[in-house]
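What you see is the complex with one protein chain gone and the rest in place.
And then chain A:
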Amino acid sequence: MNMRMLKNWVLLLLLALTLFINNNAVAQTAPAADETVMVEANSSTANVEMADQLRRDGKIYIVVGCVLVVLAGVLFYLVSIDRKVGRLEKQFRN
């Protein structure tokens, strides 16, 4: 039971990673489309300063990666506490 649950969680994590990588790839192949949108957009909104350089450098992906690692760590801890309480509940019932 426990092994199966662990396997499920690992699968989940892998799924999440692929989601991240896909999004990354899509974002990196898209700059051409982005620029056309920029030209078409009216100048007043296009002049608003955004983190465009950060995105072009690709450094934003490090930020997303870091936050995902932190989230993964916190959630892993929560899951392990959850399972510990579950085990204790089972022990108490017997």
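Observations on the structure shown:
Note that in this section contacts are C-beta pairs under 8 Å (C-beta built on N, C-alpha and C of every residue); 3 or more make two chains touch, one makes a residue touch a chain; residues count from 1.
Criterion: contacts and distances are computed from a predicted model.
Missing chain, UniProt name from the options "ABC transporter permease", "Cytochrome bc1 complex Rieske iron-sulfur subunit", "Aspartyl/glutamyl-tRNA(Asn/Gln) amidotransferase subunit C" or "Sodium/pantothenate symporter": "ABC transporter permease".
Seen across the whole complex, the unshown chain contacts chain A at 4-5, 8, 12, 15-16, 19-20, 23, 27, 41, 45-46, 48-51, 60, 63-64, 67-68, 71, 75, 78-79, 81-82, 85-86, 88-89, 92.
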